[in-house]
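Each chain you see keeps its place in the complex, though not every chain is here.
Chain lettering (A and B) follows the sequence in which the chains are written, and residue indices restart at 1 in each chain.
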Amino acid sequence: MHQYLRVVSLVKKRGSKRAQELGRQVHSFLVRQGIKVIEETVPKDCDLVIVLGGDGTLLHIAESAYRADAPILGVNLGGLGYLTEIQIEEIEKVIMSAIRGVADLEKRMLLKVEVLDSECKSCATYCVLNEVAILRGSYGKVINIPTWAEGAFLTTYRGDGLIISTPTGSTAYNLSAGGPILHPRMEAMILTPVCPFALSARPIILPADSELEVCMEGFGSEGGVGASAQSPPFYVEIDGKLVHGVKSKYKLVVKRAPGHLKLISSPSSGYFKILREKLGWAGHLHQSDP
Amino acid sequence: MHQYLRVVSLVKKRGSKRAQELGRQVHSFLVRQGIKVIEETVPKDCDLVIVLGGDGTLLHIAESAYRADAPILGVNLGGLGYLTEIQIEEIEKVIMSAIRGVADLEKRMLLKVEVLDSECKSCATYCVLNEVAILRGSYGKVINIPTWAEGAFLTTYRGDGLIISTPTGSTAYNLSAGGPILHPRMEAMILTPVCPFALSARPIILPADSELEVCMEGFGSEGGVGASAQSPPFYVEIDGKLVHGVKSKYKLVVKRAPGHLKLISSPSSGYFKILREKLGWAGHLHQSDP
């Protein structure tokens, strides 16, 4: 039998005793299989990343796994677990499948966000598994977000903000803001406004190869009360984490990241089952009618 | 002819030349009618408040007018003007109607928000013409808002926040968050979640005599990361203005304010016309079909 796994990264949810305990067992098991285990970081020659925790822990390590081109095996320790879909009782079986190179892999597209300053110089680049959100701060005023797609003017989003989501992220913040569910095998980006200041706003879905340009304009006609560079009227979140240093007149360029993030999927689960059972999607009002 | 108006307060939009100019004309006109004019404040014996500007200016002075039981004549200087529905060319005519005591008055219900600290002591009380909103800060985490109505547990709102709106406010922030339109003559409160972390959330409308208790719990199962008293994970806005000093474990008690705010309505306009023309409500996709 060919050994596909030589180096495995083991990442545990911070502050969780259960994750620590389970981590020790998984560590021993891997070592017994002759595998080198690295804890809490993802080395470049990594063959697999095992995440013990929840979706938050997985989101935290996703960019490193993607850069190392290592698939993630996410184990769900009791929470929702859209991304961490392996159950505890399945771990050993699924790790053995990975060792033999026969585990089921799902490919998830990522977005790449580049931050350009007011002189169009690149400041920073981020990988996005779920979504990038531009949101108003606590100034009580709607923000304006002029947006271009493929070089053509799309619209000026006006309201509490704008979410640009991957298909994977469609069941995360996008869903709360009223956006649709996209099968994670789709290749697309979803633009969903947050509390739009327009009755006729509606989510729009663009092909994954679209390039978006999103302007951090700040307030509209009021000319930027409170919109100083120090405290801009908006903030930017990527996969739920605040991005520091984005100021008024900056731009975000959003496009598809090359390649995919790979997730090992549960042999006992299925996407639609997760939607129905974890998300409660399309649940009936009634169980039965009299 | 009996003279109904003796003291008029004249409030102009800040920083607007047009409002200043128009203000001088209206001031002279009122003085020629033998009326005493007070600028920028609302004295207790005030008989009428004339607002020259937009809805923001009117919202700013609404509580004072309500406390003086003086009707507001809101003149719209070029913006939307749901509340300031008098057109510039109608001013003289409408002021003359007010002088004769024959102007059309609309009564709008207000909400009263009392802030209770963690020991249930009253800290502050606010009047609300549009809405009170409890919103998450920039921590990337949903907030929990356990809510009671009439002493019975309603639900724990979970997501970006909760808007509690008057019928007047139904066309303001409530509408952006997906809430319904309520005729301003209605007596009710609307509870509309902001980006709810639930597929099955839906606005609910309660009778105006309901008493709501809304808890500032902070984060949910995570036990309050970042939810210190200094920087709570949420903030509170009333009629678009940040309310300072609301901390975790505080409560808001929301009920109907006694009496009404009185607005002088335009003889040339009508509520449904404003909905259609200013809001673009129920506009057709098409003008015509071929």
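The criterion applied here is as follows: a residue touches a chain if its C-beta (ideal position, glycine included) is under 8 Å from a C-beta of that chain, and two chains touch if they have at least 3 such contacts.
The structure displayed is predicted, hence computed values, not measured ones.
Whole-complex tally (this structure file, single sequence, 2 chains shown): 4 copies.
Keep in mind that, in the parts below, only the chains that are shown with their structure count from here on.
Here the C-alpha atoms of subunit A line up with those of subunit B after a rotation of 180°, rounded in steps of 5. Our note on geometry: subunit A versus subunit B, Cα centroid distance of 37 Å, whole angstroms. Within the complex, the subunit B residues that touch subunit A are 135, 137-142, 159-160, 173, 175-178, 194-197, 199-200, 235, 237, 240-242, 279-281, 283.
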